[in-house]
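Every protein chain but one is kept in place in this view of the complex.
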Amino acid sequence: MAVRTVRIIVTLKPGVLDAPGQAIQKGLDALGHRGVEKVRAGRYFELEVRDADDLEQRVREMCEGFLANTLIEEYRYEIV
Amino acid sequence: MAVRTVRIIVTLKPGVLDAPGQAIQKGLDALGHRGVEKVRAGRYFELEVRDADDLEQRVREMCEGFLANTLIEEYRYEIV
Amino acid sequence: MATLDPPAAVAERAASGLRPSEYAEIRRRLGREPTRAEIGMFGVMWSEHCAYKHSRAALRRLPTRGRGLLRGPGEHAGAVAVGDGWAAVFKMESHNHPSAVAPFHGAATGVGGIIRDILAMGARPIALLDSLRFGPPDDPRIARLVDGVVSGIAAYGNSIGVPTVGGELACAPCYRDNPLVNVACLGLVREERIATARASGPGNAVVYLGARTGRDGMHGAAFASAELGSDPQDRSAVQMGDPFTGKLLVEATLEALATGAVVALQDMGAAGLTCALAEMAARGGVGMDIDLRLVPRREAGMTPEEVLLSESQERMLLVVRAGREDDVLRIARRWGLAAAVIGRVTADPRLVVRDADRTVAALDPRALTEAPEYAPPAVPPAYLREARRADLGALPPVAPEEALLALLASPAIASKRWVFRQYDHMVQTNTVVPPGADAAVLRLKDAPPRGLALTVDGNGRYCYLDPYVGGMLAVLEAAQNLACVGARALAVTDCLNFASPERPDVYWTFQQAVDGIARACEALEVPVVGGNVSFYNEAGQGIYPTPVVAMLGHLDDVRRHAASGWTREGDLIVLLGAGGAALDGSEYLAELHGVVAGRLCEPDLLASARAVQSVREAVSRGLLASAHDCAEGGLAVAVAECCIAGGCGATVSLRAGSTAPPEAAGRGGPAERLFGEGIGRFVVSLRPDAVPPLLALARRLSIPAQVIGTTGGERLVVGVDGAAGRPWIDLPVASLRSAWEAGGLRGRAAAGGARDDAVG
Partner (left out) sequence: MEIGIVVFPGSNCDADTYHAIREVLGRAAQYVWHEERTLRGLDAVILPGGFSYGDYLRAGAIAATSPAVRALRPYVAQGGIVLGICNGFQVLLEAGLLPGAMQPNAGGRFRCEFVHLRTERSDTPFTCGLAPGQVLRIPIAHAEGRYYADPGTRVLLAAHRQIVFRYCDAQGAVTPDANPNGAMDAIAGLASPSGAVLGLMPHPERASEDVLGSADGRLIFESLARWIYSGRRLPAQSVEAH
């Protein structure tokens, strides 16, 4: 069966403090990179998954149940 | 001046040990998600940057000098 | 047997890093041209990092005998008896080059590597120490490097569950492009269960255990044996650590050893599988027959050479009794580790490496392990004559209070809390004295009330000015630090960081430093049980000669230890020891005047040993409320540190001496008396009624002792006996503390948060 690549990006929900993002912004600033007004930090996953009719449904399950903590994080995905 | 959103994904170069990816794959397996053949874990950054003529050049500099360690990581970006 | 692969091509020969004379020697030993795999194996095994080609002769100078020594150099780490049948295994190693190019992963894998050295002795790793050198931290690039290294050590040590209980950190411009990252590890094992790396028993299985082999970390040993350059070849040398797998490997290995099925074992560190195969076979005088196809791999399409030379982390090689392989494989499965029998021990001392039906190497393993030894020329560096002349009279005046605050904020002296707070220093619940003291103290859970103490010390600036004296001072300072917590020195391990040994002036400093370390260890009667040499540290200008010494000590009763802070009002402060105080090579000259110069005076080793003994005895007899040695920054910094540590002030009054104004830096002047450095001086505090027994003890050991003040109040006041007018120093303890704490955070803001670790 075909294998599909799934790209998932998980970021903090708006309103949840993004301390790593802020630290990175400071770091860029200290290195002299001006004009960076905001940084959001997140996680990226690239999955190779065997194709199935319910692939999209399964990807959502993986995200909600595991890859993202939906209490504080949101996710988006792309199946290629 | 206009502010542009830059999306950056940093992943380990192929061949470099991806311990997080391996652990996450095991976790998905334990949860009964069959058919996941590979997981790559990476980092995601979303920057709001003031536009400039050399924006692309500057994004590359931020990636090479700070956001990614190009010895072991590769990055891709998208300016929206 | 299948036929041997054809000889290596000329290009492969060239890529191996071997010299023409070495290649000729290999041909002579083999009686033929080496194969492609063999040339690769020789290339790594005869690299400086693995073979100690330039250092072996000098290292023989180090004393390796001593009370309680169970295993000296030769195995992975030395072992000393610590009582009740327990042995301590102790070793230090450098990870300088990898940390320069990938601070986080370089430092992390350094921790993993030294932990597996200890594990290879059959010991459970129980503590880590880190010794770090960087360029000046005010530069954001350096701040990031520091941050990456500290985070890497934290990430690996914390996750694998071995506490980092102490260390040191200093900065100087010479380390700007070539930081030093040295890590020491201590392990514990029952004496009768110390493991060996000596393969034996023809027919026994050679078992691979741990992470799968990938292409990462190719040529790491060769990398550590060359100068850091901009060569993109450097890039393939970075290894990635996985502390999670490292932890599983520790547990699985100890469990496997407990079954009694394991005959010998070794970690796959530098030079990977090649080194483990060759060394285990050579030590045992046996051979091995190995099939590389059986090696668990992470990637498809790896060549035999890649499998042989990969430096993938978290792997061990075990020799397992024939018929008991399953005992080990079962344990590996339970812990989720890859494991496989990849070959057998043979009686014939030949290492035969096959790749299915091809034989890629077939040679006597000793040919690989007995690398040529070089005795390079050694001449004193030209800079010495100039550097040893320090014209103190010409220095601009600095007020003592200003100098004290600046010294407290200098990276070497300032608070390291921001560092060790990131290290789990309590896991395993043995830490009695955490980082922040002169030495860390651990209890021995299984042999109460015994304890162990650990410290790591070295001063590159001293060694730059006089490597022989500098080497001695590193050892003495370590012994002093142990004495301050009440421990008796048991063993030393060292890490010798130098530039290229092929430069005669560098080599001279190396020999001198080794000699100095040896002399001091002999005087203290402490054996050097192991260590590591890191050459070619010369990115940029070349580093100071930087030997670093880690010392292990023993306490009969761990509850009888001391700390440096004064906590009680009304105690008397005594200065113990005969050491002089000079500004030559001092932190004061470097920090306040940007001068690295002076002539170090050679310590009186026997007097130093007696001073160390007096303090240790005083602590273990319970005479002292606190003990601290005078190190960087001299007496003034030492008393300030005691104030800060205990949160209590003091009034100190020195004997009247020269009449120079307090700002002057001349010989014998106030600056020298306050900030001059010199080994063999301790500041202790005690109840007035304990002073007579202390003085009696000092007299018995012929150690000068002098009451110099009283604890109490909220200020530190340092003046001269009978002098009128304002004292030299009169500052609130709170100001001392804030200078010291702020200094610890210098450059920190610039570090930011994006690191080269994978997730989050």
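In order of appearance the chains are A, B and C, and numbering begins at 1 in each one.
Convention: contacts are C-beta pairs under 8 Å (C-beta built on N, C-alpha and C of every residue); 3 or more make two chains touch, one makes a residue touch a chain.
Predicted model, so just to flag it, every value in this text is computed and none were measured.
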Of C:E22, C:E93, C:D242 or C:D355, which one is in contact with the hidden chain? C:D242
Have a look at C:R176, C:R315 or C:H425 and name the one touching the chain we're not showing. C:H425
Residue ranges of chain A at the interface with the undisplayed chain: 16-17, 19-20, 23, 66-67, 69, 71-72
Interface with the unshown chain - residue positions in chain C: 151, 154, 158-161, 242-245, 247-248, 335-336, 420-429, 431-432, 434, 443, 445, 558-559, 753, 758-760
In the complete complex, which positions of chain B touch the hidden chain? 19-20, 23-24, 26-27, 30-31, 41
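Convention: only the chains that are shown with their structure count from here on.
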What whole-number Å value describes the gap between the mean CA coordinates of chain B and chain C? 35
What is the distance, in whole Å, between the centres of chain A and chain B, each centre taken as the mean of its C-alpha atoms? 10
Expected list for chain A, residues touching two or more other chains, is 24, 27-28, 31, 41, 43
By the touch rule stated above, which residues of chain C touch at least two different other chains? 752, 754, 759-760
Counting only contacts in the complex, chain B reaches chain C at residues 12, 15-20, 23, 26, 41-43, 45, 66-69, 71-73
Sites on chain B touched by chain A in the complex: 3, 9-11, 24, 27-28, 31, 33-50, 52, 58, 61-62, 65-67
Applying the document's contact rule, which stretches of chain C touch chain A when the two form their complex? 140-141, 143-144, 749-754, 759-760
